[in-house]
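With one protein chain removed, the remaining protein chains of the complex are shown where they sit.
Presenting chain A:
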Amino acid sequence: DTSLAEVNSFSSSMPISPSSMINQYKFEDEPELRDLFITVDDPESHITAIETFITYRVVTKTSRGEFDSSEYEVRRRYQDFLWLKSKLEEAHPTLIIPPLPEKFIMKGMVERFSDEFIETRRKALHKFLNRIADHPTLTFNEDFKIFLTAQAWELSSHKKQGPGLLSRMGQTVRAVASSVRGGVKNRPEMFTEMNDYMETFSQKINVLDKIAHRIYKEEREYFNEMKEYGPIHTLWSASEEDIADSLKGVASCIDKCCKATEKRMAGLLENLLPILHEYVLYTEILMGVLKRRDQIQGELDSKVDALANKKTEKDLFSEEIGKLEDKVECANNALKADWDRWKQNMQCDMRSTFTNVADSNLHYYEECLATWESFLASQTVDLHVEEDSEDRP
């Protein structure tokens, strides 16, 4: 993190305006109530002897008392985000932790360090942190605070302090063990419903993601052909006299529509595609959360089963069971609340995203309409002039 052989700055280092942030996150918290504003920008590539990686600038502005300062600026790399996510999952196993952009894109559409890839990732990371900031529980997480405020060396040392590798392994073993026993048996109806919902939702959102990509691809191919279409009319006008103006007019209209198509395409890329992708990632997260709840339940169930076979040490067991029952109740409540919150956000996101898509298409058609109408007006004026001159003897 500290040895930098070379630092390159990318041109896409525009900070995000607060107003665009507000548009993105219409959660239950009104913008005026927010006291934590985070931006992720200014990707820089770092080349060392061992590796090349990118850091992003994370700027935090806050009025909260728990923060020593009102403004922080740190640089974080993708690894640090991964660390944060795993800490949050650890601390809150049945809360819905927002998705991180993937490690790398398999589709081969975009290279690992291309500008497009970095920009897409930057936007997703920005979203990730803001979603956490808007979460009623996660926003007060200590590791989150450290992530936002600690200098590079502080973060490194803090990371090393966490539960050791062995204890994490122990957790995994226990998790696997309890998953074998299920926890599905006594699962409350509500969570089975959630599971069924997620299975269908996951299917549909994946198909939607594919459709959106198809639409983008088709629009781009259309744009590519349109680019050639207008200029032919201009070429033609060069060998004509009387109709040269009409031909040039058509050429100009087509070119304007072409630009409008480009704008529409860009809108898809900026708006619909990232959201759908985020929700594709969310489905995995939600399935994981439901599974972890089942595991916690499973722990309780197995202890209850074990108690039934015990004759001695019943008291000790009862105490343990009591603790586990609390754990299960907490987990269930946390999940239920977070689920409701997630569903509301999802509805809100989908509504605004698809409304944006509709708006984008409306702008496109309105712009094209205006272009062609103005051309038509110019032509019919000419016709009237011609007709008038023909009438004269």
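Methods note: a contact is a pair of C-beta atoms (placed from the backbone, for glycine too) under 8 Å apart; a residue touches a chain by one contact, two chains touch by 3 or more; residues count from 1.
What we mean here is this: contacts and distances are computed from a predicted model.
**Student:** Which one, "SNX4 protein", "glutathione transferase", "Elongator complex protein 5" or "Transcription factor bHLH135", is the UniProt name for the chain you do not see?
**Tutor:** From the choices "SNX4 protein", "glutathione transferase", "Elongator complex protein 5" or "Transcription factor bHLH135", the unshown chain carries the UniProt name "SNX4 protein".
**Student:** For the chain left out of this view, which of A:Ile47, A:Leu82, A:Met190 or A:Ile243 touches it?
**Tutor:** A:Ile243
**Student:** Of A:Ile47, A:Leu82, A:Met190 or A:Leu376, which sits in contact with the chain we cannot see?
**Tutor:** A:Leu376
**Student:** Over the whole complex, note the residues of chain A touching the chain we left out.
**Tutor:** 197, 200-201, 204, 207-208, 211, 214-215, 218-219, 221-222, 224-226, 228-229, 232-233, 235-236, 239-240, 242-243, 246-247, 249-250, 253, 257, 347, 350-351, 354-355, 357-359, 361-362, 364-366, 368-369, 372-373, 375-376, 379-380
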